[in-house]
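In this view, the complex is presented without one of its protein chains, the others remaining in place.
Order as written gives the chain letters A and B; numbering starts at 1 within each chain.
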Amino acid sequence: MADLAATRLSDKEDDFRPAGGLQLAARQLLRNPAATIGFAVLTLMVLAAIFAPLISPHNPIQIKLSAKLQPPSAVYWLGTDHFGRDVVSRLIYGARVSLSVGLLVILFSFSLGVPIGVLSGYVGGRLDATLMRLVDAFLTFPPLLLAVAIVGLLGPDIQNVMIALGVVQAPVLARLVRASTLAAREETYVTAVRALGASPTRIIVGHVLRNVLSPIVVQLTIGFSAAVVSEASLSFLGLGTQPPQPSWGRDLAEARRFMTDAPWLFLAPTLTIMLAVLSINFVGDGLRDALDPRSWVTRRRATQEADD
Amino acid sequence: MTAGPFIEVKDLKVHFPAPKNLFGSGGAIKAVDGVSFTLERGRTLGLVGESGCGKSTTGYSILRLIEPTSGQILIEGQDILQLPQSQLRPLRRRMQIIFQDAGASLDPRMPVGDLISEALEIHGLWPGADRRRRVRKLLDLVGLSTQHAERYPHELSGGQAQRVAICRALAVEPQLIVCDEPVSALDVSVQAQIVNLLQDLQKELNLAYIFISHDLSVVRHVSDEIAVMYLGRIVEKADRKRIFEGAAHPYSRSLLSAVSIPDPDVEQRRRRIILSGDLPSPANPPSGCRFRTRCPIVEEDCALHDPPTRLLEPTHGAACLHIQKSQELLKWT
Partner (left out) sequence: MALLEVENLRTRFATDRGVVRAVDGVSFTLEQGEVLGLVGESGSGKSVTSLSLMRLIREPPGKIEADKLVFDGVDLLKASESTMSSLRGGKMAMIFQDPMRSLNPVLTVGRQLTETLRRHLRLDGDAARRRAIELLEMVGIPLAEKRLNSYPHQFSGGMRQRVMIAIALSCNPRLLIADEATTALDVTIQAQIVDLVKRLTRDLGTAVIWISHDLGLVAGLCNRVNVMYAGRIAETGSVRDVFYRPSHGYTVGLIGCTPRVDRVGAPLTLIEGRPPDLIRPISLCPFLPRCAVAIDACNKTMPAMNTIEAGHAARCHADLSVFHQKGAA
């Protein structure tokens, strides 16, 4: 019976369908509730950041001392800070800084760390030795100290903070990618495509990178969280966002002074950062699983046992 | 077109640096140490021996997946070891390899259709719309259907994975395929399917096979000629009939007698040469004849002289100082 069905199928569909790997990965991602929720939360945050001027109830930087340190109310949903600025509006505008810091930092560390790691691992030899000593040198510094030093060198400015944090994160990524590449390089499937005559570029981009993607994705989500939090620390030191510009980290740092008098001031950015970090981690974990074809549920699975 | 054999391997050596010990250099591991043979298209050379004898290293070096230390590999007269790395691609079209663990030889993140069309893409074969048609044709050739093209490697059984690997190798229209233990990991019923498939393809496409295996029963079934390797050397080489019915080297004889036969009475009556101990380290092979430490008929002079290959027939050579005595041994095994 099963054989008959299979024959009919292949007659009707003379051609095989394109792989549709991305579609299947996306479908798998949406089957994961945590990743779906994380994805939704992040989307909302990004939308809020983009449309900040339209949705913010108040001006985030206008000082109104008469309304300072107000608890949450119908007018100020999450209260006001010590300058009387609306916390909700500051969080919405702060998303612009914090999310772009997170995103650009991982982009920067990705474009720096991944090529170094892959080249080092795949080519090996002297190149590997040189690159890795360089990476090790960076890794010996405490990360925040290194970032402070770089920003100090480039000047206090949010762009420089992003560069600094990217430089700090890249070596970690490079190490990880190198290790994964070393393992992938020894896989039989790499030998097999080498035997087919594939160029090194094809092998690295088409096969090695594709297979070390999972650890990279996980590391990048960790990097995103770290960047959001580090931006807070650097801003606190006066090296990042300059007042009165809102950012989650800055606001959090300032709120510490009023922790007992106005706990909402402290809680709001803390919870927001937590929510963002959790969401991105959920999405990262989901992505890692979803990118693995072994997790994909396909219509083939059902017929697979029946034919040969 | 030259008149020589399709492929001729001359005095191939592959030495790896041994791991260094406390006292400095560890010397060289002579994985392959002077291997020579020839092979014509449409024929199969079986390469047998225990693990560590250098049979797989030999196969890998022929494709230059491992760079040999010295020697010559002539394909229709052209020494491919002289080719610079950049000119290897045309060579890859002429020679392919399939592996023991076929599943692992397929990128787990690519569906079968992509894996096969990639091979075509690398060499710019069948461009455009023809490529997908070609993939279907190739799948059909190895007994798979179009729907297998959509599958990912983990969705394939062991036998199907090996069919896909064979299919991908055939995509570039090679003349020689190195088969590295292609059926060792498969169940017997599937093993027979793959063996028959390889034989049919050989007839149809006039392929030369170098069939590397430790399973002498399968090797006997598929090979025209057989080379027995021990510690980096070919100790005996002959056509199939001679090896299986009149092997002269004591190692070949021991290897043959160790293979079990699915026949209870035959097993009962057989007498085995049970070799003692394991393969010596290739970093430090015994002096003289390398087999002497395990040889059932060893003599004193075996430690002194490296035995040359003696021709017993025009197509049958064995490297043993005491072939006469070895053939006595033949009588009771």
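Convention: a residue touches a chain if its C-beta (ideal position, glycine included) is under 8 Å from a C-beta of that chain, and two chains touch if they have at least 3 such contacts.
Keep in mind that what you see is a predicted model, and the values were worked out from it rather than measured.
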Selected residue (touches chain absent from view) among B:Val9, B:Leu39, B:Leu106 or B:Val195: B:Val195
Contact with the hidden chain (one of B:Thr44, B:Ser117, B:Ser254 or B:Thr293): B:Ser254
Residue among B:Arg41, B:Arg240 or B:Lys325 touching the omitted chain: B:Arg240
Touch list for chain B against the chain that is not drawn: 50-51, 157, 187-193, 195-196, 199, 214-218, 220-221, 240, 244, 254-270, 272, 274-279
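The working rule: only the chains that are shown with their structure count from here on.
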Interchain centroid distance [CA atoms averaged], chain A/chain B, Å: 48
Residues of chain A that touch chain B when the two form their complex: 6, 9-10, 13-19, 21, 187-189, 191-199, 202, 206-207, 210-211, 291-294, 296, 298, 300-301, 304, 308
Parts of chain B lying in touch with chain A, wherever the complex brings them together: 63, 65, 88-89, 91-93, 96-97, 99, 101, 104-111, 113-114, 118-119, 122-123, 132, 135-136, 145-147, 149-152, 154-155, 157, 159-160, 165, 168, 172
